[in-house]
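In what follows, a structure is listed as C-alpha cells, so that the remarks can point back to it.
Note that one protein chain of the assembly has been removed; the remaining protein chains are unaltered in position.
Let's look at chain A:
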Amino acid sequence: MRGNPYIPYPALLKRSYFESDDFSLKTFEFELLDGNRIDYIPGQFCEISVFGKGEAPFGIASSPTEGHILKFTVNKAGLVTTALHEAEEGSILGIRGPLGNGYPVEKFRGKNVLIVGGGFAFTTLRSLLVYLLNSRSDYEEITVIYGARTPGLLLYREELFEWEKRDDLKVILTVDREFPGWEKQVGFVPQVLERTAPSSKDCYAVVCGPPIMIKFTLPVLEKLGFKPEMVYTSLEKRMKCGIGKCGRCNIGPKYICKDGPVFSLAQLAELPEDY
C-alpha cells in the first residue's frame, strides 16, 4: 500500500460480467495501471473508488496465485455499487488496498480445511480455495459446502462444477428448495453441513455467509466438535477509511477494517455483541 493510504491506485476495468442469473451480482476484473502491484492474501479486501460517487469495501475474490488481475464480485445495493455495475469495460476506477488481516493460511498447512459458504459471500472463499488448490499437497482434506437460494445465484458456477469433478477435493453444492433440473443437494447450508458431518479432527473451518446462515451453522460446527479457535469467519460493518482511523467499524476496542475482517470464534467470544 502507498505512503498516503487514502490515495487509490488507478485501475483499468478489463472485464465485467453478470455472475448471477438475476443480474444483481457482477464480477469485475481489474488491472492496476502504471505497473503497480499489490501483495495480498485470501480474505483481505480493497476499497474500490468510482470517482465522483465514492468508495466501498469489497473482499478480493481472486487469489494472489492467479496473477495480477484483481477480481471482485459485487452485489448492486446502493450508490457506489450501482455506479460500479454501470461502469463500462475500459473505464478507469480506483483501488485502495489490500486492507484487513485475511485468513490465517499459514496455520492451515498440513491440516484439513472445511469451507462453508452461503449466498454471495463466497467471494473471499473462492480466493482461499484457489489459493489452497494452487499448492494442494500442503494441505490434507479440503471440503467445500456452498449453498444459495437458487442454482442461478451460486457464484462461479463453471468453476464449482469443475472442482466437483476433482478427486482431491470434496465439493457439496446445495440450493434452498427443489429446483427444476437441479440434482445436487437441497436444503439450507447448516442442514447440509449436519448431514455431511465432516470430521473436526485437525480441521480448520472457514465460514462466510449471511448472518442468519452463520447463526445456524455455528452450533452445528460446535456439535461436530470444532473448537472456537479453529473456526474463522469474516465480518462486515459499515466502513470508510479501511485503516482504523474513521472510527465507525469498531466492535468494542477492535476495528474490523484493520484487526479483522477475519476473526476466530474464540476472538469473537471476547468481544461485545456490537455487530
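Assume contacts are C-beta pairs under 8 Å (C-beta built on N, C-alpha and C of every residue); 3 or more make two chains touch, one makes a residue touch a chain; residues count from 1.
One rule holds for everything that comes next: contacts and distances are computed from a predicted model.
*Asks:* Among "Glutamine ABC transporter ATP-binding protein", "NAD(P)H-dependent oxidoreductase subunit E", "4Fe-4S ferredoxin" or "Formate dehydrogenase gamma subunit", find the name that the UniProt record gives to the complex chain excluded from display.
*Replies:* Answer from the record: the omitted chain is "4Fe-4S ferredoxin".
*Asks:* Please identify which residue in A:His68, A:Arg109, A:Arg136 or A:Arg238 touches the non-displayed chain.
*Replies:* Per the contact definition at the top, the residue touching the missing chain is A:Arg238.
*Asks:* Taking the full complex into account, find the residue in A:Ile7, A:Ile69, A:Ala197 or A:Ala266 that is in contact with the omitted chain.
*Replies:* A:Ile7
*Asks:* For chain A, which residues reach the chain that was dropped from this view?
*Replies:* Interface with the chain not displayed, on the chain A side: 3-8, 10, 12, 33, 49, 51-55, 77-78, 81, 90, 92, 94, 211, 236-238, 240-241, 243-248, 250, 252-253, 258, 272-275.
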